[in-house]
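Can you read through this structure? Questions will come right after.
We show some of the complex, not the whole, and keep each chain where it was.
Chain IDs A and B follow the sequence of writing; residue 1 opens each chain.
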Amino acid sequence: MTLDLETARTIVAGARAQGVEAGYKPLTVVVLDPGGHLIAAEREDGSSMKRYEVAHGKAYGALSLGMGSRAIMNRAEQQAYFVAAVTHAVGGALVPVPGGVLVKDADGTLLGAVGASGDTSDNDEAAVVAGIEAAGLTAQVD
Amino acid sequence: MTLDLETARTIVAGARAQGVEAGYKPLTVVVLDPGGHLIAAEREDGSSMKRYEVAHGKAYGALSLGMGSRAIMNRAEQQAYFVAAVTHAVGGALVPVPGGVLVKDADGTLLGAVGASGDTSDNDEAAVVAGIEAAGLTAQVD
């Protein structure tokens, strides 16, 4: 099973719907394939200039280390220099706060990652999880 | 007038519809705002790994120099070293072949740019133009 564009669009729509329903600030949502390459992205009106880069960095970091960006935040709380170093090692795209979530199928196969940015990190993550579940897939936040 | 997300989605859908109708290879389509920041992007199934970066570079280059990427290609044919230098100057994201098109409203106000990659450069451009026109806006290819 792979994460095709239609599924990625469903995830983006589901994340945005959660944002609207819960009254979040405008979100930017990015879906990456397992190799870290863009499948789909949308930046809502009013979502600031570099939200794409932030959302992308959450998802890219999650794929880089094989854990949700919440787990990377926890590591950064313990060893900030480690996370700073990995950020350099992967080329700069790693944002270690919640909102970057791995996507898996029912068998646990990695299908990609989703990142969001715009509201609090916790809310960004909640939107992503809602989007992944709207597509019938499994979200791994840490 | 600004290019909002719904309009950007209409452009992406219109470009993709042109690709399907004309039998193009799978496309990646990117819409940027006047500051060169992503509004929306979609990579169709089978569109290769870095097509987002190529499509983005066409649109980003068009905004960088204020002309469609077809015009930048013409300049590259005359002065390849100039285009190479500008590519460095803008940070690497400038792809000087057709498929990066400026978007304007009826008054000539710049609203952003659209880039596509996946088929021949001419077909990539035709898809982008179709998408922009589907949104009732004006395409500037050179």
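Note that in this section contacts are C-beta pairs under 8 Å (C-beta built on N, C-alpha and C of every residue); 3 or more make two chains touch, one makes a residue touch a chain.
Source: prediction; values computed, not measured.
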(message) Taking the 2 displayed chains as a starting point, can you state how many identical chains form the whole complex?
(response) 4
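Definition applied: only the chains that are shown with their structure count from here on.
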(message) Using mean CA coordinates as chain centres, what's the gap between chain A and chain B in Å?
(response) 26
(message) Going by the contact rule set out above, which residues of chain B touch chain A in the complex?
(response) 4-5, 8-9, 28, 35, 37-45, 49-50, 52
